[in-house]
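First the structure, then my questions, so here it is.
Missing here is one protein chain; the remaining ones are kept as they sit in the complex.
Going by the order they are written in, the chains are A and B; count residues from 1 in each one.
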Amino acid sequence: MPPVSRGFHRKRQEVPADRVPPGQYVTRDFPVLSAGPTPRTALSRWTFSVEGGHEPKSWTWEEFRALPSEKLTTDIHCVTRWSKLDTAWEGVSLDVLLTGLEHDASYALAFSDGGYTTNVPVADLLGGKAWVAFGYGGGPLGAEHGGPARLLVPHLYFWKSAKWVRGLRLLAEDQPGFWENYGYNMYGDPWREQRYEGD
Amino acid sequence: MDETVLDGNAIGGLLIEVFGTEMTTAVGTCGSCGATSQVAELAVYMPGLGTVVRCRSCEAVLMVFVRIRDVTCVDLMGLASLS
Partner (left out) sequence: MAGTAVRGRLNTWLTATVGAVSDETARVRTLRLEVPGWAGHRAGQHVDIRLTADDGYQAERAYSIASAPGEPLAITVERLDDGEVSPYLTEEVREGDELEVRGPIGGYFVWEPSLSAPLLLAAGGSGVVPLRSMLRERLRAGSTVPVRLLYSSRSLDDVIYRKELDAAPAGVEVIHALTRSQPPGWTGYARRVDKRMLAEVAWPAAPPDGASKPLAYVCGPTSFVEAVAAGLVDLGYPPVRVRTERFGASGL
């Protein structure tokens, strides 16, 4: 047993446990955590595509921004244990993006500029649970936080909310994304503390 | 300019843990573009979920270290060589 450092403790939680999932603490910051450099894709070249359906679907930035969008306030939970409450976003619901798209897929792999990927079941993208977000805190989503647009799936750990998202690959079988390949949970429900494989 | 990027100096301890020896002066060759660099000079990202080491020239991923439940997963597949 290593020596205990007197008086040292992890960051403490300040809010009632029913507001914050197990093992999390609340922060007022919005930490910038990235696995690679911030991409700088020009909006003129930006597209969002959905592959793997009966027909491929794609939107340019103008087409994407012309879609109905909505504002939402939600809590977000990072697997590194910080939670941020009442974050304000604006985005296009995945219900809008996947409307009318015929497919046989139960799973999706989100892919981003820079090569990042993460997997989410299609059911967790629908029913008002997921967005492609272009706005944060009342303004455009900053590049360091995933702008021009990121996936937003707040009911799962935040590594599933892929920054700099460029599309979804619809799949019949679940496929691990970047962090899932190294042992992070395939699903990632913060309320059941599904951080790692086997949780 | 990404303020949070570090360099291989920051993972000196992790590398000793993984390789059993001082590695910051080891020379890595990028498997994507062939650039060579001492490990100390590579771009290191530590987003909390793991450590991602990238080539400064082409940004390709060279090494990934993920520590889960006291086991460290080491992926060196982006390197053509490390000596």
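In this text, contacts are C-beta pairs under 8 Å (C-beta built on N, C-alpha and C of every residue); 3 or more make two chains touch, one makes a residue touch a chain.
The structure presented is a predicted model; accordingly, all values stated were derived computationally and were not measured.
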Per the touch definition above, residue among A:S5, A:S44 or A:T73 touching the missing chain: A:S5
Footprint left on subunit B by the chain that the document does not show: 1-10, 12-13, 16-17, 20-22, 24-25, 38-41
Residue numbers in subunit A that touch the chain omitted from display: 2-11, 27, 29
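Everything that follows uses one rule, which is that only the chains that are shown with their structure count from here on.
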Centroid distance [mean C-alpha coordinates] between subunit B and subunit A, Å: 25
Subunit B-touching residues of subunit A, taken from the complex the two chains share: 31-38, 78-80, 114-115, 144, 159, 179, 182-184, 196-197
Residue ranges of subunit B touching subunit A (in the complex, touch as defined): 2-5, 43, 45, 47-50, 52, 54, 59, 61, 64, 66, 68-69, 73, 75
